[in-house]
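Complex shown without one protein chain; remaining protein chains in place.
Here the chain labels run A, B and C in written order, and each chain numbers its own residues starting at 1.
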């Protein structure tokens, strides 16, 4: 019997195991270090970074919805410089990959932060293309094939790091967008970012999120995420980090069967700060029970006729 | 104090109250007639009809997901002729509007059924553009602006009835699609149809829906539906029937504040066959309590700066 | 029209590690064996859909359900205590049709043994003394005491427990059908068992009546998700019928088991 090796190779980014945490849900790891051993996570996608510090949006920034939550933090973060000086040294104490989630409102912003981080000690850049493009009426970069091609190729040009492109689910044809990201130099893809959602207080008649709309995450979106991961799996050759509503190890396996090489846990951390370790344990058990030697063996393993 | 008049005018289709039921969730009304008085519903959108009878998809056709369900019935229906002969006479016993939900895989199919029903005793046609276009690689009509323009204008040409176009949520820019439907002759719009979703059994590694993918409905999708209804409200002048996860009267009010003139209840009927009457009662109470004389007074009543 | 509303829990009894017997106060209704109730498993909105559970036994003033813990819904039902209320719709479905049956055979497997209690009871009530009952289990049998009050002619198979016919209930079925003539086999059990029973009965020329399971949403015939492929004798094609409405009991000869 072969031995299980949990590591997964995301086209150059080698994770010790397929469990990562999703950007914006894990801060810079500090808070969770009290609850779990960060050495047990394959990689940490840190809070979305911008070139300059950002205050983020006014409150309320969150509302619970049926088996989900809408958030609109507005990319509050200390800026890339503080991240490099204060957070990287902290994270480097642990044997886990640092994935820097980068954000911008112009292609120049994105390139600026990618350049800055190319000179820093991070393992991968995760290009969040769900940000609004201020030069294009605020439409998210990730929803327009042309903008995707442009921003990915420009960032690729300056990024001297492994590059993940994080896809928005709010599109008609995610396979097409995925192919464009791949063609323009993405080493891997991650998805899904949040679905756009809204909720209204019927007494005050105001939106329950100060920013009016926000991003829906949590178990509610899992069926959509599985479908989109499978679409992307059929469209591209590069590795996929699957996420969206993962609460338990079974969900992690489901994402891998749909086509993911690794998974990312977001909202579930809020409910159970130890969820990553529990998912790792459960998935390991499944691999062992089913005689699987490498997580990537089950990638896209869902079977059906058609 | 003015008296509350519950009726809503959907650009020619006059509903006695803003509560309708969603296509595919209420059969042809027969089953629910045992549980509620169908006279209490503003309108019934019947099970999706096709020109010829359809067997639908193999089992399993349903799987529960967190606060939602995926279905893939595959438009099982007896065909438009049986509908006209057997179901219309049954429904006409009640004082409620008959909305015929029409489906096709080609523009000719859609036009054929629209013509047939133009000669029949129905109050409105609801054009479901989420069906795959067999002449275009199976891509849903409703996801491509050109196809939307084509199918809506063609159906409009032959349809001698009030015409609702039912929008798919699986698009990048629903406002654009809505405008196209409006420009091509839709009298009203209904949304959202189901989000595309998928689920996998990790033990058998098979999809939990025989058709692999299916439509996600229920409370899980409500935040997405509210957002999309609001987008469409900002984009068009014609009336909107809002739906997606309505479980209680508060949800109905939320949809109206987002921009709906009327609402439609789907999945909730499965959980509580009396939900329509309960929602009607609750919404009526809200209108009275808030001194609202007509439901359409609160259409789009959500307030925010921007 | 079926009853929709709350019924009081009179008792909730642990049968074994997996199965519990939930006793509800009866409401006024004529319940046919093989019919089911659709349970709201919690007071809150989650789990979203109802759970269909067959009637296992009707006693004066009581309806008893045997429920196997599978997921959250059945787990929540197992937590109910005497005095609690539970929201149900029922009775639903067609139920077994015993009309004209002279010599019935009752077959149950696994949790599918439960609805056969009421089947046996109703057969006895309508004059069938000592109905023959075949029961199959994976492990230790349950519910035998209930059947013993109804009939003396019980044969039991178990895949693993000692002291019973070792193996599947289908082996018993073949023996029994070889030994005597029955004009109706009434069955509930797992999918594979139903399929095997249908084939055996067909081969031996006996009509089987299968209580089929299919995932449901509305339970009342409106949503069409609970489809069962039925091909009637002499017809050239199949129909997709509703398990909750035309079923859950279908003629074994007509069911197309195609996975």
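Note that in this section a residue touches a chain if its C-beta (ideal position, glycine included) is under 8 Å from a C-beta of that chain, and two chains touch if they have at least 3 such contacts.
Model, not experiment: these values are computed from the prediction.
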Remark   = Among B:27, B:42 or B:66, contact with the omitted chain is made only by B:66
Ask   = Among A:18, A:42, A:68 or A:244, which residue is in contact with the omitted chain in the full complex?
value = A:68
Key: Which residue of A:58, A:89, A:138 or A:285 touches the chain not shown here   = A:58
Note = Across the whole complex, the chain not displayed is touched by chain C residues 44-46, 72, 76
Note = On chain A, the omitted chain is touched by residues 24-27, 30-32, 34-35, 47, 55-64, 66-69, 71, 73, 76, 218-219, 247, 267, 269-274
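One rule holds for everything that comes next: only the chains that are shown with their structure count from here on.
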Task = Quick one: report the Å distance separating chain A from chain C, using the average Cα coordinate of each chain.
result = 47
Task = Report, in whole Å, the distance between the mean C-alpha point of chain B and the mean C-alpha point of chain C.
result = 36
Query = Where the CA atoms of chain A average out and where those of chain B average out, how many Å apart are those spots?
reply = 33
Request  = Going through chain A residue by residue, note those that touch at least 2 other chains and give them in order.
outcome  = 66-67
Ask   = Touching two or more other chains, which residues of chain C qualify?
value = 45-46
